[in-house]
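Take a look at the structure set out below.
Note that this complex is displayed minus one protein chain, with the remaining chains in position.
First chain written, first letter: the chains are A and B, and each begins at residue 1.
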Amino acid sequence: MASIVLDHLVKRYAGAPEPAVDGVSLAVDDGELVILVGPSGCGKSTVLRMIAGLEDITAGELRIDGERVNELGPRERGLAMVFQNYALYPHLSVLENIAFPLRVSGRRSEAEIRRKVGEVAALLELEELLDRRPSQLSGGQRQRVAMGRAIVREARAFLLDEPLSNLDAKLRAQMRTEIARLQRRLRVTTVYVTHDQVEAMTLGDRVAVLRRGRLQQVDRPRDLYERPANLFVAGFIGSPPMNLVPATVEEGGVVLPFARVRLPPALLRRAPPHARLIAGIRPEHLEDAALVGGEARAEGVVFDANVDVTEWLGHEQLAYVPYDAPGDIEAALRRLARELAGESLRTQLVASLDARSAIRGGTTAKLWLDARRMQLFDPDTGENLTRDATAGA
Amino acid sequence: MTTDHEDRGVPGARPTDRGRGERRLAWWLTAPAFGVMLVVTAYPMLDALWLSLFSYRLTDPGGREFVGLRNYAVVLSDALWWQDVWTTVLITIVTVSVELVLGLAFALVMHRVAFGRRVVRTSILVPYGIVTVVSGFAWRYAFSSETGFVNGWLGLGDFAWFGHRASSLLAICAAEIWKTTPFLSLLLLAGLAQVPDELGEAARMDGASAWQRLWRVTLPNMRASILVAVLFRALDAYRVFDSVFVMTAGAQGTESVSFLAYRQMIGRTALGLGSAVSILLFLSVVIFAALFLKALRVDLVPVRGAR
Partner (left out) sequence: MKGRGRGAVRMLGAIAIVAWALLPVAWIVSLSLKAGDDIQNRRFLPTVWTLDNYRTVFRTPLFTSALRNSVGVSLIATAISIVLATFAAYAIARLELRGKRLVLGFALAVATFPVVSIVGPLFDLWRRVGLYDTWAGLVLPYLSFTLPLSIWVLTAFFRQLPWELEQAAVMDGATRWQAFRKVMVPLAAPGVFTAAILTFLFAWNDFVFGISLTSTDRARNVPAALAFFTGSSQYQHPAGAIAAAAVVVTVPVVVLVVVFQRRIVAGLTSGAVKG
C-alpha cells in the first residue's frame, strides 16, 4: 500500500501547441480511491499512464511513498493496471492469465503460484472459469479476470482505466458496487479514470475533475456537487446537468429571463451592480409551485413558465422550459455546452418535478425556484461567486 | 466460411429470382479465371500423369511404349533421386529457418521504427521484386573465386565456393535467403501489427521484460501468421529452381528436385521419366502441405495476409 503524489505533472507531445497535461498536482493517500473524471480528451488517461510509467513525464515529479519514480519503468514501480479493454492474453487460460505476473517474476514456486491464483479466484468467484479462454467469457467475467491479474501481484496501488465503459448499463451498475466493495476490503490505494460522472460520484473517496489537461477541483463528491468551484465543474457534475441561466445584477438581486431573485447581502457584496452573471440552478431545485408548502414557498420565487415538453420517469418528472437569452451570454454558454456535452443545447430550463405533479407539456404552469440553493458564476472566469462568499460562513 | 450475406443490390426483384440470378452471374464471373487455371494446370498435370506411364523420348516418338509404373520404380530406386530430395529438403530447412528468424527480426524493427519507415519498406521490396535470375547471377558472381568479393571480404583467398557441395549449397541458400526474407518479414509484420498494443502494455505492467514479452505474449499471438508464412515459404523453397540453374546448373550435388525434373524433360527430352519425376514432385508438395495443415490445425482460407 502506498501514497501517490503528483507534483505539477506536465505532458507535452511533440508538435502539439498545448500540453496534454498541464501542471496537475494531486495527492492520493494510502488506501484512498481517487477518481479522475472529465470529458474525453481532458488528459485523464494520460495522467494515469504517466503514473503507470507507460508515458514519459515531461516535467514535474511523481512520488510513490515519498520516492521519486519518474525514471523508473512500469516494472519497477510496483503498480497494477486494469485496462479499458482488459488486455487479457487471448492465448492463455484464465488461470494462466492471472498467474502471468507471478510466472514472469520468476521468483515464485509453482505451488505458491497455484495457491495465490486460487485465493484470488475465490475472492472474485472465478473458480469455475479457470480453464476457459478469454474468448469464452462474458464481459463481466473478463473484467473480473483483469482485476484478478492486478490483485494477484499485491501491488502497491491499482490503476483502473475506464474499467466499466465496455459493459452494458445494468452490468455496469452491478460491477460498480463490486469494485467499491473490493477496494474497501483490500484497502488498496486506487486511482480510477472514468468519463462517467455517475461512477465518479458513487465510487470515489475524492474526485478530481480535469479539463483540457488542467485540474479544476479535487474534493469529496458531495462537495463537488454542492459547491462546484467553477462553471465547468458545475455543468459537468450532476445528471441531468445544472441549468446555467444568464443573470443580471440589479437592486438587491438578480434578474433572470423568467424571474427576479433576491440575494443575501454576503453574495451581493461579491456581485458588482449591473454585472452580467450566470446563475446555476439544479433541476431538483425547481418544483411544481402547487406542491410547495407555505413556509418553503417564501424562501423561493414563484414564476410562470411555458412548459414545452415533459418526461415522466416514474420517480420524477422532467419538465423542459425554453427561454430567450441575451446574445453574448448565450455564446459563452454554447461554448461551455459543447465542451460538456458535445452539442449545443437549446436555452431551456430542465426542472425535476415531483412525480405527482400534474403539469403537462404545452401548457403554462407555476414553478417554484429554491433561491437558497442558487449559485452565481462569473461568466468570464467561470468562478463560483457563491462558493467563495459562503466559504467563510 | 458461409456465403456472404451482405448488400444485395437493388431492391425490387423477387428473392428467389435474385438468388438464382446472382448465382448464375457469380458462376459466369468466376468461370473464366477458374477455367484458365484449370486448363493450364490440370490438363498438363493429367497429361504428365499419362505420359509417366510410358517410356517416351521425344527424340524417338515411335519408340513410345506403355510401361505402367516402371518409370516410378526407376526413379524411386535411383540414388540420384534421393540425393536430390535430400538436397532440396536441406535447402528448404536451412532457408526457412534462417528466414524465419531474420524475418521476425526485420518485422520487429519495421514495426516500431519511426523515421525512415518508407525507406526501409521500399528497400526490402527490392529483393522481393528483383528477377530471381538476376539475384542468382549477382550472388554467383559475388561468390565466384574469379570475380567475387566474398572471398576478399572474408579473407578466404582463392576458395572455390562452387567447387564443393557444401559451399555451393551455402551460396545457393544465401541467394534464396536474401531474396525471400523480405516477403516473409512482411507477412510477419502483418501478423505483428494485429497483436493489440495493449497486450504488450499489460505485460509491461505485469512486470515482464522485453524478451519475456516477445516469447510469452507477442509470438504466441502471432501463431497463425507464423504458420501460414512458414508453410508458404517452405512450399516455395521446396520448388527452388532458378537459383540452382543459374548458380551451379545442378553441379556438385546441388541439384534440386525441380531441376531434376527439368533436366529430364527438357534437357534429355525423356518425357516418360521426366513426367514421373514431375508427378512425384507434385505429390511430395501436396503431401507435405497436407501434413503441415493437419498437424498444426491451421485454417487457411479465412486467414488474412496469406499469399
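What we mean here is this: a contact is a pair of C-beta atoms (placed from the backbone, for glycine too) under 8 Å apart; a residue touches a chain by one contact, two chains touch by 3 or more.
Keep in mind it's a predicted model, so treat the numbers as computed, not measured.
Taking the complete complex into account, B:D242 is the one of B:D84, B:E99 or B:D242 that touches the chain left out.
Touching the missing chain, out of B:L80, B:V101, B:V134 or B:I287, is residue B:V134.
Interface residues of chain B facing the missing partner chain: 1, 3-7, 9-10, 19, 22-23, 25-27, 29-30, 32-34, 36-37, 39-41, 43-45, 47-48, 51, 58, 105-106, 108-110, 112-116, 118-135, 137-139, 141-142, 146-149, 151-153, 178, 182-183, 186-187, 189-191, 193-194, 232, 235-236, 238-239, 241-242, 245-246, 258-259, 261-262, 264-266, 271, 274-275, 278-279, 281-282, 285, 289, 300-301, 304-307.
FYI, only the chains that are shown with their structure count from here on.
Touching chain B in their complex are the following residues of chain A: 52-54, 73-75, 79-81, 83, 85, 87, 89-92, 100-101, 104-105, 149, 153. Partner chain A is touched in their complex by these residues of chain B: 196, 198-199, 201-209, 212, 216-217, 220-221, 223.
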